[in-house]
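The other protein chains are all here in position, but one chain of the complex has been omitted.
Order of writing sets the labels: A and B. Residues in every chain begin at 1.
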Amino acid sequence: MADMADTILKFDNVTFRYDSDDEKLPPAVENLSLEIKQGEFVAVLGHNGSGKSTLAKLSNGLVTPESGDVYVLGMNTKDENNDLKIKQTVGVVFQNPDNQIVATIVEEDVAFGPENLGIEPAEIRRRVDESLKIVGMYKYRLHEPHKLSGGQKQRVAIAGIIAMQPQCIVFDEPTAMLDPEGRRDVMNAMKRLNKELGITVLFITHYMEEACEAERIVVMDDAHLVLDGTPNEIFSDVNYIRSLGLDVPQTSELAQMLKCDRINISGETLSVDGLVNSLAKILNRG
Amino acid sequence: MLKDITIGQYFPLNSVIHRLDPRVKLLYTFVFIIMIVVANNFVSLAFCVACALVVTFVSKVPLKTVIKGLKPIIFIIVITSLLQILYVKTGVTLISFWKIRITSGGILEAVFLTFRISFLIVMSTMLTYTTSPTSMTNGLDRTFAPLSKIGIDFNIITMIMTIALRFIPTLIDEVDKIISAQKSRGANFETGSIFKRAKMLIPLFVPLLFNATRRAYELAYAMTCRCYNGGKGKTTMNALKYKKGDWLVTALTFAFVAGVIVLNIKFGEYNAKFAFNSAV
Partner (left out) sequence: MALLQTENLSYVYGEGTPFCVTALDKVNIEIEKGEIVAVIGQTGSGKSTLMQLLNGLLKPNSGRVLLDGEDIRSSKAKKLETRFRVGLCFQYPEYQLFENTVYEDIAFGPKNMELSEGEVDKRVRDAAKYVGIPDSAFKTHPFDLSGGEKRRVAIAGVISMEPEILILDEPTSGLDPKGREQILSLIKNYRDRTGKTVIVVSHSMNDVAKIASRVIVMYQSKVLMTGTVDEVFEHSEKLREIGLAVPQITEVFSKLHAKGIPVSEKVYTTEQAFLEIKRVLRGGGANA
């Protein structure tokens, strides 16, 4: 039972297709099993159309499996009685920040979730202020969302989810439409949520550098889960990753090229600083 | 260009009027409109106009802006005034030629109506000038919330209004962008026959509708994720609360209503009051 309590999100042999009547349509997700533990920071990698965004929609019952089950804290997403509790436990942040902001003023948008949950006004106010502070948007609380930059809007959207006090947040390519600065800000916000608030993060992306910041990476290809491991494990097989239509971090690629050339490089080679240290060792020797 | 259109004509200032509860402003604007229609003689009307001018002055919205707000209805004012002048045949005949006879009654009635319509509009625009769209939506929501008891769900209507307000700037940007992009492919939106121009709306509207639909789907997902269920059991962070100013304005409005009624009785019905009906 203790083990069950640790698992926040469980996909049990899940198959899903967008039109279940159409037998010819290939499933978006097929026979997928995956368990996410409380407090984890997991990245989901895969090229466009690999099924990774469907994973986000399955995670809190926006869509339900054709076969198999998805459990949130042991609650089956197919059970409509759990609906509100599930949505409150697992929040989703989507790719396009413009299309998830509802209100015309930042703080009113953040209040939208708690208001729907029927929470007391004073408590909503407290949560809204706190959520905006966590993502660094407090001073913009009275601004109009459409006048903010993409990265700022995305952080408002994140605050809107945090204000519902979820235990897990699924980020569906939240950085895909942002510029480097916006991407950095959103990355930092996600890391803070995980480290400081202990929120479980499932981060769907196709940017390798970003995925490397997770503790665990899950790789999807053609509706299937094909790899599951630490960033170091995942990127040790440069050629396989590339065959999946994914980028390989330049650091891993260089390490691989050196190894192929029998240049003995040891230690961590995935992060920039790790590679710098490993390279410094062999170069200083020479 | 398109971006210059102001929606709702809100004039952001920080006046007593701006800070009033939107429900108060909605209700009392409505009361004013009724009273200016009820006013049946020049003294009552002058009283209404004076009160409207005081409100305008207190709101700090420049008089010039308020008068500009009348521009769209000048045509209506001119036409109704002309009708009054031509059809009302009471009082002394001033000019008479061919089949036309202009009387003092007609002129007075025209002046009366001009003031009535103008200030009716002035006060309505004062409402939009001093109330932000968001605040207005909030006010409407709260004012009509009791309707849910008789099965009319006003929550959905205000949600639609909020989303419309939220997405108007986004869609305006989108229109600008699509126009620029199609222009870059040689589309000509400015010249040519009406038929040609109408045809040019396809490259604009097809993508616009398609994109709006896509946005709507995504927004629906996002709203579901945030536990939206049609507003049942919803609370509000910025709950509207009546403040001292709102009670003061309530008292003043009562005084205003009483004033118009007293003046109506004291100075009697302006004798050409029903002339408008016969004119139409």
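In this section, contacts are C-beta pairs under 8 Å (C-beta built on N, C-alpha and C of every residue); 3 or more make two chains touch, one makes a residue touch a chain.
Model, not experiment: these values are computed from the prediction.
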Touching the left-out chain: which of A:D69, A:D83, A:D222 or A:D247? A:D247
Looking at the whole complex, which of A:M75, A:V226 or A:I282 touches the chain that is not displayed? A:I282
Determine which one of B:T143, B:Q182 or B:T253 touches the chain that has been left out. B:Q182
Touching residues of subunit A against the unshown chain: what are they? 47-49, 95, 149-150, 176-177, 179-182, 206, 208-209, 245-247, 249-251, 253-254, 257-258, 261, 263, 272-273, 275-276, 279-280, 282-284, 286
Residues on subunit B that touch the omitted chain in the whole complex? 3, 174, 177-178, 180-188, 202-203, 206-207, 210-211
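In this text, only the chains that are shown with their structure count from here on.
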Averaging only over C-alpha atoms, locate the centres of subunit A and subunit B and give their separation in whole Å. 46
Can you name the residues of subunit A that touch subunit B in the complex? 57, 60, 62, 84, 87-88, 91-92, 94, 96, 98-105, 107-108, 111-121, 124-125, 128, 144-146, 157, 160-161, 164
For a test of understanding, state which residues of subunit B touch subunit A in their complex under the given definition. 133-134, 162-163, 165-166, 169-170, 173, 215, 218-219, 221-229, 231, 233-239
